[in-house]
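Heads up, one of the protein chains got dropped from this complex, but the rest are sitting where they should.
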Amino acid sequence: MAHRIKDIAAALGAEALGAADISITGVAEPAKAGPGDLALAMSERYAAGLAEGAARAAVIGPGMDWQALGLEAAIVAPRPRYAMAHLTSALDPGPQIAPGIHPTAVVDPSASIDLGAAIGPFVVIGAGVVIGRNARIASHVSIAEGTVIGDDALLHAGVRIAARVHIGHRVIVQPGAVLGGDGFSFVTPEKSRVEATRESLGKASAEEIEAQSWTRIHSLGGLRIGDDVEIGANAAIDRGTVADTVIGDGTKVDNLVHIGHNCRIGRDCLLCGQVGFAGSATLGDRVVLGGQCGVSDNIEIGSDVVAAGATKIYSNVPAGRMLMGSPAVKMDTHVEMYKALRRLPRLAKTVAELQKAVFKSGGTP
Amino acid sequence: MAHRIKDIAAALGAEALGAADISITGVAEPAKAGPGDLALAMSERYAAGLAEGAARAAVIGPGMDWQALGLEAAIVAPRPRYAMAHLTSALDPGPQIAPGIHPTAVVDPSASIDLGAAIGPFVVIGAGVVIGRNARIASHVSIAEGTVIGDDALLHAGVRIAARVHIGHRVIVQPGAVLGGDGFSFVTPEKSRVEATRESLGKASAEEIEAQSWTRIHSLGGLRIGDDVEIGANAAIDRGTVADTVIGDGTKVDNLVHIGHNCRIGRDCLLCGQVGFAGSATLGDRVVLGGQCGVSDNIEIGSDVVAAGATKIYSNVPAGRMLMGSPAVKMDTHVEMYKALRRLPRLAKTVAELQKAVFKSGGTP
Partner (left out) sequence: MAHRIKDIAAALGAEALGAADISITGVAEPAKAGPGDLALAMSERYAAGLAEGAARAAVIGPGMDWQALGLEAAIVAPRPRYAMAHLTSALDPGPQIAPGIHPTAVVDPSASIDLGAAIGPFVVIGAGVVIGRNARIASHVSIAEGTVIGDDALLHAGVRIAARVHIGHRVIVQPGAVLGGDGFSFVTPEKSRVEATRESLGKASAEEIEAQSWTRIHSLGGLRIGDDVEIGANAAIDRGTVADTVIGDGTKVDNLVHIGHNCRIGRDCLLCGQVGFAGSATLGDRVVLGGQCGVSDNIEIGSDVVAAGATKIYSNVPAGRMLMGSPAVKMDTHVEMYKALRRLPRLAKTVAELQKAVFKSGGTP
């Protein structure tokens, strides 16, 4: 599908320069762009590639000279990444899921499916399920009894949604994600070694605790996922024990993230790849956790916390804090500790020299 | 389904107080409980919510005054979490999987399926597979040739079980788990850089090792999963190379856990979310690894070891040890080291002062 430069600029709220009637059909890196592509040359560094490619039009940054770059037309994007959001949205063909219900789908007669919804091959929909307006459900998805899917939701292939889950509007779920699995919750008849260890901070004697097997605590709670949430490929979010596990509106969850039972995640958070929550954690709004972060159970994390990748959070965190390290500390503190650690071997030498100078005998005083 | 307070108490082996003939149909947090719910008010903190809710009956802790809390009936649970196991088991409706074999399922004629088993839509069952009594297999599960599934097993939607896997009785597998994938095992014709690095502890010269491609070692071994095991959503457990990978009876494996080929895990272990085993590790019984723990290959870990979340285990661990950190050390040692590290920037300052005082010139002595 072709788009005119002037129309794209208008959609972005950006300025169009030059031959704004030129049409493009895709976007490309400057060096690889063909004459039908809109080159992405938002910085001088990227713009250098325009000479290698054949783009007639490009998105450029403020203050760049489009004519000197050999372009016929340009769009000036004051905030390049935000422009990318609109551009890519306009050009994304989206997945092909034929309208209506595919004849191979197995749909319980008590399910309520909006006429505008698209349901792919081999989808299984359980009793009492409600599917919203224009929802698109790709092949091999299973949606168990009592679950509600909002309007304009997009569930990619092989997504597993358990019973009594509530999914908001405009939610996108990447392939293979599991929503509403049972919580990992077990108990021993008598006090277990883990409980004793926690209570004694590791000092409980092994002999005091008898060998026991684990009994399962079933998950009677549900899972509520807000509007405008995105869930990554093969992520796993467990249902609650009694109350629901909750993911707030606008929160984005990346691939292979694990969210244990009873967690309550706020709005507009970003949880990057392979982040893990042990369970029963509470997160504020706009929290950003880099990839592979971990959060212990029963932790409270305030709003606007940002943690670098692989930060491990074992205790509560006040709002607004920037974290790094394992165990997590303030970013400043981590940098200071780490610098000191790098210098530690040298420090040890200095201390040995001092020791020698002060205690001439060389022995312990 | 309604349950009388007196019957629940009897099932829990707990004491019923007050109007024990009252019936409840669910459980709820005290503040959210309706008149048909059994409120969970095992501690004073939770019991405070009873005033906000409408519960007539609650589970309370020993010594709590049920009448002062405004209840008509109460169950006294001496060990609240254990009571939860029984309560939630009684009230869990379980997944809806219709009895018999769904007409869309593709079952090899040589498979042997117990008459009491329930097989969902789009299930694929290979040659020679044996499915036990009352096993429940949800939609989209695939079970490859020669695999055995025990009695009362529950396989949730989209579980993948490879060929020649043995699954015990009463095993529960959450959606998307992969059991019996091929091991990650490759070799170069001549010594590879990794081997050289290991042997020389990182001192091998890059120039000594020639560039080579990897040849695959196929996995001829199987996977044996004991009785009463639970496997989490999207977990992955590989088959063995020659001998079987083994998961002992009663062991619980959480979401997104990775267990490499040839591992031998003992009984009644808890492996929390995103734990990873490189392969060929041996674990004792009742080992508990917190979320995101990692275990190098060819490691032996004794029984009753407990590791805090994100502990990375690079060497053997004797039985009964409590671990933390990366590399893993005893919990005590970790706390001591970490405290010293926090004080390290201050220590460095002190040493600088000492240096100045002792070596007046300020230069190195």
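Letters are used for the chains, namely A and B, taken in the order the chains are written, and counting of residues starts over at 1 for each.
The working rule: a contact is a pair of C-beta atoms (placed from the backbone, for glycine too) under 8 Å apart; a residue touches a chain by one contact, two chains touch by 3 or more.
These numbers come from a predicted model, not from an experiment.
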For this session: Have a look at B:D182, B:D227 or B:E300 and name the one touching the chain we're not showing.
Result: B:D182
Exercise. Residues on subunit A that touch the omitted chain in the whole complex?
Worked result: 26-29, 32, 40, 79, 81-82, 84-86, 88-89, 91-93, 95-96, 102, 104, 120-122, 138-140, 156-158, 172, 174-176, 228, 230, 232-234, 250, 252, 254-256, 267-268, 270, 272-274, 285-286, 288, 290-292, 304, 306, 308-310, 319-320, 322, 324, 326, 330-332, 335, 338, 341-342, 344-345, 347-348, 351, 354-355, 358-359, 364-365
Seminar exercise, completed: Where subunit B meets the chain that is not shown, the residues are 104, 106, 122, 124, 126-127, 140, 142, 144-145, 158, 160, 162-163, 176, 178, 181-182, 184, 186-190, 193-194, 197, 201-203, 206, 209, 211-220, 234-236, 238, 241-243, 256, 258, 260, 274, 276-278, 292, 294, 296, 312, 314, 326-327, 336-337, 339-341, 343-344, 347, 350-351, 353-354, 357-358
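The rule is short, and it goes like this: only the chains that are shown with their structure count from here on.
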Seminar exercise, completed: Between the Cα centroids of subunit A and subunit B the separation in whole angstrom comes to 22
